[in-house]
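Of the protein chains in this complex, all but one are displayed in their positions.
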Amino acid sequence: MAKNILALFQYEDDFLAAAAKLRAAGFGHITLMTPLPMPEAEKLAGLEKSPVRRFSLIGAIIGGLSGFAMATACALVFILPTGGRPIITIPPFLVITYEMTILIGVLSTLLGFHIVSGLPAWRDAPYRIESNIDRFSIVVGFRPEDDSALAVKILREAGAGEITHWEEPE
Amino acid sequence: MADYREPAYADVNRDILQTMLVTGPRYWIVFGITSTVALVCFFLPWIYQWHVGVGAAGMNRNAVWGTYLSNFIFWIGLSHSGTLLSAVLHITGSGWRKAIYRSAEAMTLFSLMTAALFVMVHLGRVWFVHWSIPIPNPMGLWPNFRSPLLFDVMAITTYLVASSIFIYMGSVPDYAAVRDASTGLRRRLYAIFSFGWRGTAQEWHTLGWAYTFFAVFVIPLAVSVHSIVSWDFAMSLVPGLHQTIFAPYFVCGAIYSGTAGIVTVMYLLRRCLNLERYIREIHLDNLGKLLIALSLVWSYINILELFTGWYSGTSYEYEALRFKLFGFYAPLYWEMITFCALVPLLIFWKKIRLSWNRMFVISILINIGMLTERFIIVATSQPRKFLPAAFGFYFPSVVEIMITIGSFAVFATLFLIFIKWTPCVSIYEVKETLKPLRRAA
Partner (left out) sequence: MGKLTDKLKQYLKPGYYDKFDYHWTMTIDLDRCTGCEACVVACQAENNLPIVGEKRFRERREIKWLRVERYWEGEYPDVKLRFIPMLCQHCDQAPCETPCPVAATYHNQDGLNTQIYNRCIGTRTCAVYCPYEVRYFNWFSYTWDEPLEQQLNPDVTVREKGVMEKCTFCIQRIRQAKDRAKDDGRRRVRDGEVTPACVQSCPAEAMVFGDLNDPESRVAKLAKNARGYKVLEELNTAPSIVYLKKVNPDG
């Protein structure tokens, strides 16, 4: 049965200092939760360039190719010449290519967001309502050999408010 | 405002969620009115037209396009507001967009839906509209991708999908806030909508990157959508329409009309939902500056249109210009010039720019002018092309006027539903504009 503690902080500098100290003390399973995006917290969590960008790029490329392919295929399957133009007309098909690039790029980015962020995550996880309003939260997960008392001491020294214990059901 | 106190984080949550969770009788009355008007003025005439034929509208042999298309262009134009504000200003890192972009994005989405409805109203045989989509079918026939209308289908589909995803993704943390503040069915629903959001660094990081990429995709998309709509006209040979300036003209007009729409909506939101602490003068000031810049560009493009028409030296262009400026619809043309080029010049004065009431009036006048502009493009050019014996005339019918009024009600109804479904001001982004909570002050 995994044990977690969730500490609420009122001030963000306390929160960031505590997170750094916990990291230095060797606690690996730390989750930082903030009510607004905080680049410093993301850096502390070790997050640099997101893999979402690869999804966007690949999606855009696939979209572009498939857009042109779709337009060309539709024109070739049943040949209906119009307006003295060629059957495979490049300028209009480029517009279609462009739109499909964006469409598939956007859908692919959406997929990337879900895969990389792990959402939806509807399971019961350590969380308190204040974490999304005006408190900064640190969740520390313990393996049986970890010293939970040390973690609590670091948090209290850093200025944590409430500390809740979570027993995650197996 | 002298006595402006910055709200605390908890205040932000409370004030904004209150607009969603607390519904008074005034809301229900307004909602009832808009939905009734939408039903009676939009859907009933449309059903009548479906039954009788497009002849219920005022279009005739020469003028086969009418207010349905000009309204379509107007609504697509209005939809560019959200994209500009939300996506462009996100990329440029501007802070004043944060309180107002959510409602602007909602305007985008609902304007697009209204515009899509107008396409349906416009078609002669609406029940076959699915033939314009490239899906496998028993006839083995596929749409004609050389057509500017097909570019339209692709562009608007993409824009609808991208805008929906954009607004939804940006709202996920706020759905979590709603989930936390509610009970019962609403709590369960928003638990689903918010994907179990907790606000971990990983989630924020991914959301931030994904959101930036959405913005990067959506900006060129918005430019392309209205360019493509303009090409419905510009790819024809009709004098007065067959101009390369049409793409920039329409895009500029769209952003212009959209920004004016934002001012209107912000005024109403601020008044009706008590959001004075969040939608402030800095927003009005910046929106005003944006409006005046766009107004100047729009005026320039109009002058260019006149110039290129005159410079062409052909009788067709002269006649098209002459009819626009001095013909039957001349009062509408000059009204458009007044409302869109002259009235916004007042925004140069700070006294006007920082006054909510005056800017509200100006924004409505601008949009009336833009609606007229779309109408003039459609009504004055088409009936009078090249052969004078074939010149005709177009005047909208009662059915068309009702549907135009009804479309505003449809938009308003959708927006009213939106207010109760998503926080209309982005909670977490407003928190980003507040002073950071630091112990070491």
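Structural remarks
Lettered A and B in written order, each chain numbered from 1.
Here, a residue touches a chain if its C-beta (ideal position, glycine included) is under 8 Å from a C-beta of that chain, and two chains touch if they have at least 3 such contacts.
Quantities reported herein were computed from a predicted structural model and do not represent experimental measurements.
Shown chains touched by the undisplayed chain in the intact complex: A, B.
Considering the whole complex, the residue from B:32, B:53 or B:95 that touches the absent chain is B:53.
The residue from B:18, B:62, B:182 or B:299 that touches the chain not shown here is B:62. From the set B:18, B:132, B:157 or B:433, the residue in touch with the chain omitted from the display is B:132, counting the whole complex. Mapped onto subunit B, contacts with the missing chain fall at residues 52-55, 59-62, 64-65, 122-126, 128-129, 131-132, 141-144, 146-150, 153, 232, 235-238, 382, 385-390, 392-393. Touching the omitted chain from subunit A are residues 75-76, 78-88.
Operating definition for what follows: only the chains that are shown with their structure count from here on.
Per-chain Cα centroids separate subunit A from subunit B by 30 Å. If you check the complex, the residues on subunit B that touch subunit A are 8-10, 13, 134, 140-148, 150-151, 154-155, 157-158, 161-162, 165, 169, 172-173, 176-177, 180-181, 191-192, 195-210, 213-214, 217-218, 220-221, 224, 228, 428-429, 431-432, 436-440. Those residues of subunit A that touch subunit B in the shared complex are 10-14, 31-38, 41-42, 44-45, 47, 50, 52-53, 56, 60, 70-71, 73-75, 77-78, 80, 82-83, 85, 89, 92-93, 95-96, 98-100, 102-103, 105-107, 109-110, 112-113, 116-123, 125, 127, 129, 131-134, 137, 159.
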